[in-house]
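Handing you this structure, nothing more for now.
With one protein chain held back, the other chains of the complex are shown just where they sit.
The block that comes next holds chain A.
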Amino acid sequence: SSHEHKLNFRKSKEACLSYIQDALLQKQWKRAAEFLTCYVESLEKDYSREHVSPSEMIWRIGTEILWHHSQSSMKEFNCFMEQMKTLGVKRYLKVCLEHVFHLLCNGQIDEAYQNLSLAESWRFGEQTAIQDKEMKLIQAYRGLLDYYSWSKKKNILLEHGEDGFSDLAVEQEMHGYFRKAAVNLKEIIKIPGVWDLFVKCYVDLLEFYGDHNEARQVLNEYAYNSKFPANPNAHVYLYQFLKRQGESKKSLISALKILHDIVPSHELMIDFNTMLQKSKKRKKRRLGLEVIFAALDYAGWKENAKAWSCLARQVKQIVISEKHLDWIKQEWNPRKDWWPAFHFSRYLAKRNWQENKSLSYEKALVAGILLGKDCKYFKYVSHQGCKAQLKRFRVLKKFVNRHNPVCLRISG
C-alpha cells in the first residue's frame, strides 16, 4: 500500500485517534495512554466545524483509560474529571453525571451525592436552560440516593423496633430523606421515558407511607400513558402492586393481558395462565390456552416443566370434557408443522427422560393428545415409564389410549 509522505496537523491527529481506538479495543491501556498523550495538543487548535470536538474525545477516551488502567487511582480519576468539567461548559452537566456514575460503580456513594448536589447548584447563563434535561437527571439521581438513605434509616428502625427500642432521631432523618426523594422522583417520572428504577423506588416510598392511590396512579400512568415508550416492566410493576393490594382477579388479568401482547414469553405467563384457567368466563379460559401455547413457542421455555404442566392440565381437562376441542385445534393448526420437531423429537424424548422425568411426563401427555398415541415422543416416554414401573406413566398411557379417537380429531 502506498504511504503518504505528506503530513499535516489534522492527518497526524486522525492517525493518532485510530491508534488509540485500536488500543482501546484491545484493552491495551498503556498504549492508549501513550497515544492520548500525543493527541491532547489538539485542544489548542480550533475544531469548531468538526462533528466531535477533541475535548469530547479526550474526555471519553481519558475516562476509559483511567477507569481500566491498573496504575490509575480514584484520586487521579477524580482529578481528571474535574479538569474535563472545565473544558467544555456545554457538556458540564453531562460530565458531572458520568462522573457520578463512576463514583457509584466504585461504591463511593457519599462522594457521588456531593457531586450531584454541587452540580445541582450550577448556574451558567443560558446554558442552564439548554442543559435542562441533564439537570433533571441529576436531580433524579440525587432523589435515588436520597431513597437509598431513606431505606437504610428504615432498616435501622426496623431492627431497633424488634429490639424494642424506638429512635426518634433516626425516624426524623428517615422522613427527611423521604421528602427529598419523593420530590425528585416524582418529577423525573413525569417525563416520557424508561424510569424503571425510579418508579419502583417511588412506589416503595408511597406504599410505605400508605399513599396507595398515588402509587396506583403513578403505575397506571407509567404503564398506560401512550407518550411513554412501550415497557413490559411497567406492566409487571403494576401487576405486582395490584397483587400486593389484593385486587380482584379481573384487574390482575387486565394488567397481565398487555404484558402477554408485548412479551408473550414473559415468565409471568405461567401466573397468567393459571389465573385464566380457573376463570369462570369462557373467553378467559380460551385466552389462557392461547397464552400458554404462545409461551411455549419460545426456546427458553422448552424445558420448563411448570409451563408444560399448565398446558397439560388444560388440554387434559378439555379432552376429558370433550368441550371446546376446537380451541385446541385452533392453537395447534399453526404449530403442527414445527412443534413436533421443536419439542417432540425422539432425541428430545430420550434427553428429557434422562434429565427430568416430570418434564417428560407432562410433555408426553401433551404430545399424546396433540399427536396421538403413535407419536415418537409419547411412545418412547410412556414405554420407558412403564418399563421403570412408574405408576403415573402407566396411568398416562391408559389415558391417552382411551382418549385416542378424540386426539385424532384434534390432529386430523
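One rule holds for everything that comes next: a contact is a pair of C-beta atoms (placed from the backbone, for glycine too) under 8 Å apart; a residue touches a chain by one contact, two chains touch by 3 or more; residues count from 1.
By our rule, contacts and distances are computed from a predicted model.
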Missing subunit (named according to UniProt) among the choices "Sorting nexin 7", "Methionine--tRNA ligase, cytoplasmic", "TATA box-binding protein-associated factor RNA polymerase I subunit B" or "Telomere length regulation protein TEL2 homolog": "TATA box-binding protein-associated factor RNA polymerase I subunit B"
Candidate in contact with the missing chain, chosen from A:37, A:106 or A:166: A:37
Residue ranges of chain A at the interface with the undisplayed chain: 2-10, 12, 15-16, 18-19, 29-31, 33-38, 40-41, 43-46, 48-49, 58, 62, 65-66, 69, 71-72, 76, 79-80, 83, 86-87
